[in-house]
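Note that this complex is displayed minus one protein chain, with the remaining chains in position.
Naming follows writing order (A and B), and every chain is counted from residue 1.
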Amino acid sequence: MVRILSAVFLTLALSAVPAKAADQPAWDKLLAEADGQTVYFNAWGGDETINGYIDWVGEQVQARFGITLQHVKLADTAEAVARVLAEKTAGRGEGGAIDLIWINGENFASMKQQDLLFGPFVQDLPNFAHVDVQGKPTTVLDFTVPTDGLEAPWGMAQFVFLYDSGTVPEPPRSIEDLLAWAKANPGRFTHPSPPDFIGSTFLKHLMLTYIDDPAVLQRPVEEVDFMEVTKGLWQALEDVRPSLWRKGETYPANGPGLHQLLDDGAVDFSMAFNPAEASAAIGAGTLPESVRTFIPEAGSIGNTHFVAIPFNAAHKAGAQVVADFLMSPEAQAKKQDPEGWGDGTVLDVAGLDPEDRALFDDLPRGIATLSPEELTPVLPEPHPSWMTRIEEEWLRRFSS
Amino acid sequence: MSGLELEQVSIAIDGKTLFRELDLTVAPGEVATIMGPSGSGKSSLLSLICGTLEPAFERGGIVRLNGRDIGRLPPERRRVGILFQDDLLFPHLSVGENLLFALPADVRPRAERRRRAETALAEAGLEGFADRDPASLSGGQRARVALMRTLLSAPHCLLLDEPFGKLDHDLRAKVRRFVFDHACDAGLPTLLVTHEAADADAAGGPVITLHDGG
Partner (left out) sequence: MRHGWLRFLPGLTLLLFLGPIAAGLIGTLLPAFGYLPALGGTHLSLEPWRALLAAPGLGKAIGLSLLTGISSTAIAFVLTVLLFASGHGTRAFNRAKRAMTPLLAVPHLAMAVGLAFLLSPSGWIVRLISPWLSGWQTPPDVALVQGPFGIALILGLVVKEMPFLLLMTFAALGQIRADDQIRMARSLGHGPVQAWLKVALPQVYPQIRLPIYAVLAFSLSVVDMAMVLGPTTPPTLAPLVLRWFNDPELTMRLQAAAGAMLQLLIVLAAIACWRAAEGVIGRLSRGWLIDGRRGGDGRIARLFGWSGLAVVVSLAGGSLAGLAIWSIAGRWRFPSALPDRFSVKTWMAQAGHLADPAWTTLAVGVAATALALLLVIGCLENESRQGRMPGLGALTLIYVPLLIPQIGFLFGVQVVLVWAGLDGGWIGLVWSHLLFVLPYVFLALADPYRALDPRYARIALLLGKRPLGVLLRVKLAMLLRPVLIAAAVGFAVSVAQFLPTQFVGAGRLTTLTTEALSLAAGGNRRVVGVFAILLAALPLLGFALAAAIPAWRFRHRRGMAIGAPG
């Protein structure tokens, strides 16, 4: 099933990217224009490790290109979308407050549909040539929506579960096992409340588990009988609900909130969209040493996160230079380093120059991080319309 | 013509006349007295002369000081000094600073200002009180400082709004004498508002009695 999906996926992906070599004189002109600009980078600010990485990027682009990078910390990426919309509402076609947004999934789909993005620009960035478009098709297909050069891939994310090996010696092998464990251990398991993306992604795993034909998830949700298709998902959730932490009457706000519960010993599982997050948290002293990660044997959802430029950005040149730097082997290697962030690279490492490749070869793997082999198979994201529907339905059933 | 002249002065509020067509001339060195019950408009008359009467009052007539119509001047340019029942020494300033506050800015240099303030204190029998907190003075001492402060501002006339009302019997006569003597020495036309006949007797000048509703 997964293999068929991947094939469908790849075909879509390849058709989405026009192959085109970067144009050197044009790029030099852009660099000159970018020099001295201040780029307002709107990015989720809830993780100190990531904030530290963005600080490092700021130092680098300042030194190399004379660009001042301002990290505008968001509690939710949708705030930035709201801002761009407000500017469009007020008729501001240029000089917008946001130059670069960390984005993917439904936020991207929404901005793309409302024509709020600048571009296509990605294929003109020199470092895009190194991106592993074939091996990592999600770098050009964001939740099945073609990126059309409107957003530059930044990192690979994959969903993992965290567990405390001190209290759970053997992790469950499947989602069904996990729910069975939760029923057997009341109050020791929960998930972040949708529409938080960790919570929503957990629901998607349930959906993949309890759906008859996962292929329908690649189509817009309007084309299927949603309630019929997702019946199994809701049944499973209703069954497990009384055994959840606080009997499912309340849920942690997001992934870090769930980590805190794990650290407090209030629950035994957590979730993350970054395989190296557990190791980083152990290093920072915010999770116990005994925490380890696992994914179900059927695999876990992986996606790519991107940076995009609003249609009215004031500093488009600077934003493009930063987006390009984020895809450079050096920045990508630093990001994959568990010390720096621990986020997977979007590049085709095997195809890099030997010296660039060496940057990646020596990277340590964290104590709680799975090997690339253990992190397979990677499952595709459903079409973004599914996200909206399951969030709505979850809110209707569990939050009213 | 020197002195304070009121010509056909009247005050009304909300259509109700407090008094009308009052004529009075106070010569330099003379103390005139206005008497009357509460609400007869005594204090309003003083406010009118000072230029601090609330805009809600309707007024008529002319006020002249040393021959000049001061009716349209702002209070700070009328050169009218006033003393109230409360001494109203500024509590945030020392005794000396209260006096220096009143001394015109053209008195210079600083040493001269200082000397003038100290002379005034000496005249009031309060040598060495310059750095004292006004709150630490007795009622009689405060009343004297208040007068010296007014005199230091070099007024052209002096208004007294029941200034002795809060002093006890013995002190009252003393302070009254002190004030009248200084006003007289300075050659100021002085207008006293009171409801004590003894004050009017001590003043020795003309007496006008206002009636309720004028």
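In this text, contacts are C-beta pairs under 8 Å (C-beta built on N, C-alpha and C of every residue); 3 or more make two chains touch, one makes a residue touch a chain.
Since this is a predicted model, take the numbers as computed values, not measurements.
The chain we do not see here touches A, B in the full complex.
Of the candidate positions A:V72, A:A180 or A:A236, contact with the unshown chain belongs to A:V72. Although one chain is not drawn, the whole complex shows that of B:V9, B:V31 or B:A102 it is B:A102 that touches it. In the complete complex, the residue from B:G15, B:P74 or B:P109 that touches the missing chain is B:P74.
Where chain A meets the missing chain, the touching residues are 40, 42, 45-48, 51-52, 55, 70, 72-83, 85-92, 95, 97-98, 106-107, 109-110, 114, 187, 193, 195, 245-246, 249-251, 253-254, 256-257, 259-261, 263-266, 285-286, 288, 388, 392, 395-396, 398-400. Taking the complete complex into account, residues 50-52, 54-56, 74-82, 84, 86, 88-94, 101-102, 104, 133-136, 149-150, 153-155 of chain B touch the chain not shown.
As a convention for this text, only the chains that are shown with their structure count from here on.
For the pair chain A and chain B, the distance between C-alpha centroids works out to 82 Å.
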